[in-house]
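Complex shown without one protein chain; remaining protein chains in place.
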Amino acid sequence: MIDIIFGHYNYWIVVVLMMAGFYTVISRGNLIKKIAGINIFQTSVFLLYISIGYVEKGTAPIIAEGYTVYSNPLPHVLILTAIVVGVATTALGLALVVRIKEAYGTIEEDEIHDQDMSL
Amino acid sequence: MIDTLIDITLLAFLVFTAVAIIRMRNLFVIIMLFSLYSLFSAGLFAVMDAADVAFTEAAVGAGISTVLMLGTLALTKNHEEKPPSHLARLPLLVVLVTGGALVYGTYDIPSFGDPASPAQTHVGPYYIQHGKEDTSAPNIVTAVLASYRGYDTLGEVTVIFTAGIGVMLLIGGRLMRKQKRKDQR
Partner (left out) sequence: MKHNLILRLIAKFLFPVIALFAFYVQFHGDYGPGGGFQAGVILSVAFIFYALVYGLKTTEEILPPHVLRLLASSGVLIYAGTGVVSLLMGENFLDYDPLSSEPAAGQHLGILVIELGVGITVSSVMLMIFYAFAGRGQP
């Protein structure tokens, strides 16, 4: 039991964070807050990947004398690029929010929906 | 031992920050908390031996995305989120069910830091053993990024470029100038 807790608490907390982001996305109507929620979700997925790549008593995957155990470099590569791609796509989302604000005068989802229905 | 302690502390900070982001309604505070969240996760990446990733997350998450979000806030002039009109029961249910399923799924994942897990025994050891002689770059992350998986990275760079073009098309600023000229006439 203790083994399971110590071996998995990292994943559980990552799931909690993921769900916090997911909840923000589906329950709140403010578009900026939704994007913050998406980013929380995204960062927790990164944490999950890096947790899987971690090796006990290892070190960062930069080959040096005196070290034999390194953490897995593959998740690092995937997440490194994903972070930068993530900020680029976040910028795209924020640009859409700016355009929505200019077109509708609001960034609250229900008000946008009302305006669309009243047309 | 000290690693585990730092790990647990940072994870606790992350959970507190995430809950605070859900509960806060001032958008400025939310953005600042999100920046803090990125910084904590960068620390966590560093604890989990992912130096490159921590570096990137600290520069990108805590730096650029905060600036961009603040820029959006300045453009939308909307500083307070509307209070939710009703308790969101359905989203809560969805989240609890999904989270429960995911936690159930983690029982099949090998323990945290297990050197014998499939992720550690598949292609990773090859990179670590042969990376330096193949590419003469001691940093294996760079070797994999640019050489072994160079095709992958080409795609990522193209995605970034495309996103940049998209932002330029959406809010490049030409429309506003044209409107202004029309107004002056």
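Per-chain residue numbering starts at 1, and chain names A and B are given in the order in which the chains are listed.
One rule holds for everything that comes next: a contact is a pair of C-beta atoms (placed from the backbone, for glycine too) under 8 Å apart; a residue touches a chain by one contact, two chains touch by 3 or more.
This structure is a prediction, so every number in the text was calculated from the model and none was measured.
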Visible contact partners (per top-of-document touch definition) of the missing chain: A, B
Touching residue (missing chain; options B:5, B:123 or B:168): B:168
Candidate in contact with the missing chain, chosen from B:4, B:98, B:111 or B:153: B:153
Where the unshown chain meets subunit A, residue by residue: 60, 62, 80-81, 83-84, 87-88, 91, 94-95, 98
Subunit B, residues in touch with the chain not shown (by the definition above): 51-52, 55-56, 59-60, 63-64, 67-68, 71-72, 75, 133-139, 141-143, 145-147, 150-151, 153-154, 157-158, 160-161, 163-164, 167-168, 170-173, 176-177, 180
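Everything below uses one rule, namely that only the chains that are shown with their structure count from here on.
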Whole-Å gap between the CA centroids of subunit A and subunit B: 4
List of subunit A residues in touch with subunit B within their complex: 3-4, 6-13, 15-24, 26-30, 32-33, 35-37, 39-40, 43, 46-47, 50-56, 58-64, 69-77, 79-81, 83-92, 94-99, 101, 106-108, 110
Complex contacts: residues of subunit B adjacent to subunit A: 4, 7-8, 11, 14-15, 18-19, 21-22, 27, 30-31, 34, 37-38, 41, 44-45, 48-53, 56-57, 60-61, 64-65, 68-69, 71-73, 75-76, 78, 81-82, 84-85, 88, 91-92, 94-96, 98-99, 102-103, 106-107, 109-115, 117, 119-120, 123-124, 127-128, 131-132, 138-141, 143-145, 149, 152-153, 156, 159-160, 163-164, 166-167, 170-171
